[in-house]
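Data first, discussion second: the structure below is written as structure tokens.
Removed from the display is one protein chain of the complex; every other protein chain stays in position.
We just call them A, B and C in the order they show up, numbering each chain from 1.
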């Protein structure tokens, strides 16, 4: 039987995570990579008809001028994240995928991200209305689908974190929001939301793996339903927050009172440079911090920092200090240090999300895919933050559709 | 309505955990302690008719000569675990409970534990057959019930860890095992199992909070059913192993391959002195190590040490180093340091277990109480080691009987 | 032979460190404390004629309304730093010392510190010129000397950290600076410098144990020489920075290139509340950060945070992450966690400094006591930051005067 052809379109196509996703999919297709880190390769998913490695066609939007090969070599040399031998074997494929890259939009991405962009993009940035940007994005997506004879297209946002948006100012009805898209000065949405709108209007699924707003506004959720498609977000849960979502339930279940939870994160990749700007950092810290209250039922003193330390490259190191009160009020301490390669923690989850989203759309799921909560720091449409209970939602869905 | 009177009989009545349980219950009764660490004080259990603090009458077996007050002051001065002001306020109660202590048995407890015993006990040890020891224990229990007009009696083993027993040599039928009780040389059971038999034969519930064998043998499980009572074990899950049972499921769910898991434990309480003997330590390390294979489905290289460092007193410090493989085979690391006061982590769980066991027996539960799995490092009769799933079994039971 | 009577006058007399110094000296006098943490009790100092515990008479300036006993009990209850039994035994002495407390000055201490002060002090604050404050302080000191028939007086600044001062704006000649003391608006000195001037003008030695400016300005150094007395500062080296000053020389001596050094400090005492104000924090962070460049000869990327986490009380916890490059450029990592009780690390060093300063003054030392460098994060008048080499300067001085 002929396989379906699935387009994977990445916003921020040559960033660290996107490059790892791309190298990873090429390596998987060539049999050069194992299943480590891929949730959908667990036995649980064996009976689900998920897209296979050769089914994927890759493309994306980007605002910087670079090649996937150069981006990959940067992860290899600076960051010791990818293996240069593996990259060499994947080079012809990476060069081919490079051709599927189109110019992204800089609308409301904030000063720090704009600095990475090159001349043409910046010139255009001032002139293009949100609606014009959306239409340009849609043209790119439609061409990609047509040129590659795709059966489905999944768009994933992996671009750098945008500054926070005043969510209260966004209309809750799609028809009201749609009207603002022609008025650049009144439209407070960031680029991530424009990509979401462009995708969902065409009826394709959208995944927001970043802390940026993306498809979160109610008006955009309404659009997704209207266009009979699905979406989910936001902010991939890869390291320190994953730890929080398994440890906090333990403290709760044992009635050990968390007095304070301090988390210091240091890392040195491109994402770190963007977060070095206080505006962009605010979006991220908020996302890392919110789950404790929801799991514990009270609010311990918390502190989350995330700082750019160049020498660490892609190696995110987190130190968490949890101060808790046991029987008879005695204070005790748990500390952990997490040393993970950020792009390689994120990349397989992106691949998992794409496979599950493609399958879910085929199975008729529409609107927010809340059963994907375990993949996100701040899952949309659901307040469960306990990792194991989130994972059980995924298990239940798999059982339902298998 | 008149409350039930519940006897709590502790084997190892003046050890660190037992002393903390006793001081804790007295403090709770006097309103001097909060709910920290007490699982059964979570809202989940609000509709369960659990025993209240004033319902408990305490007593126990012990092999050392000391008072509860002295044992408590040791925890205060050497270990900074209990507060000396609190102990002073509880002293009259502790002195009264002291009178309910009876001589334990040294049968097969191993050389190290024997060293703690005093003259009379040692003299008797050589002469008493297992059956005679059981009958003596039963006399103590019956007197305690009668003298205090108890409605129920729960026996909890908190005594020091015994050396490993050759489990294969124990008959699987109760009638065969019963016969061996008259033949000291052929009976390889340790003291913990004699206490279990003594308790269950009288129809009372038995909880084994230690790694010793206790009521685990099939023949003793048969006895419990026959006598229409219930029991559970073994080895309370308080610190490092609790962490393993929440972190290992995370690695499994994310398909991150654990290559090695090293856990070094250091502490300086009485329990630590006993574990300083390689025979006794073997029982403990085995219990701490087994769950990883069951959760992960494969066996990473593991190393567990537990060493006596006098200056730490009751403050168990564990350093765990988990080396795992992520996407594209990249090795990453998680380390944690747990600094907990061992007796104060264990004590509230013992109180929880006693309350839940008393309630369960009233509700008609018989045999192994597998829904209590979340409290144990090596839960009997069940292979689930994922902490959250174990806790869900407890939730399900609570819902059933509420 | 009759002993000398030595006055120890503490600025910030009821803060955490001052209270620990006071309780400590009382306990030492009563034989209730050992030598732990006291450098001057090492055999090296045995032949030096140092002041003995009964020789000291205590007093000081303070801006808050509290008693030493209350301050001590706060360290006992909130912070688990002092022992309540010990405090009870010292209470009569603490009450007596309380009577030697006088009102401090709020001149340029910054908004955050002002909040701790009470009515009278605040009212006076607006009216008093620097010169008037100095004269008031001097009256207090002279009365203390006279009333207690003191042979010598040592003034130590232990008050909360002040905001940074524009050091460039301070005249370098004493006569120019002296003139500014009558012009409150032109005088950018903080309270710590007024205390220094008041002390040195009277010919008494002054020690600045805090990061505030104190006696550091050249003009004040000139004053000390002129008045034939001695002084030293600043910022006691108690924990994380002490570690830096022993570890950085190791990396330097092994030619291991430190790429980045991140230090996160969390603690919850009064000092922490003051540092929670960004202005005051800046002074502290600068002091903690400067020595790396001086020891290594180059400037790795550094990050120092110091945050107020209430639950920690006086227990300063520092996590340092040092990323360094070894042979063939391979990156390696050293992490440490320091869990120390801040007041109890500082207090014995204060006692050491007072004993050594009193002895040095008697031996004819004048101006900056650079041989005390090992006690300070930012030793005045000397650029050596390697702890062992600093300690050798102390050893050399001891040998010289013994």
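One rule holds in what follows: a contact is a pair of C-beta atoms (placed from the backbone, for glycine too) under 8 Å apart; a residue touches a chain by one contact, two chains touch by 3 or more.
What you see is a predicted model; the values in this text were computed from it and never measured.
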Displayed chains in contact with the omitted chain are A, B, C
Specify the residue from the set C:7, C:24, C:104 or C:263 that touches the hidden chain. C:24
Please identify which residue in C:4, C:64, C:282 or C:325 touches the non-displayed chain. C:325
With the missing chain put back, one of C:73, C:178, C:225 or C:334 would touch it. Which one? C:334
Given that one chain is not shown, which residue among C:73, C:256, C:382 or C:401 touches it? C:256
Take the complete complex as the reference. Which residues in subunit C touch the chain that isn't displayed? 20, 23-24, 27, 33-39, 41-42, 81-83, 86, 242-243, 246-247, 249-250, 253-257, 325-330, 332-341, 344-345, 347-348, 374, 386-389, 391
Subunit A, residues in touch with the chain not shown (by the definition above): 80, 84-85, 337
It is residues of subunit B that touch the chain not shown, namely 80, 259-260, 262, 264, 266, 301, 303, 305, 307, 309-312, 317, 319, 321, 323, 331, 333, 335, 337, 339
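Please note the rule applied: only the chains that are shown with their structure count from here on.
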Sorting chain pairs by contact number gives first A-B
Separation of the C-alpha centres, subunit A versus subunit C, in whole Å, is 49
Mind pulling the subunit B residues that touch 2 or more other chains? 337
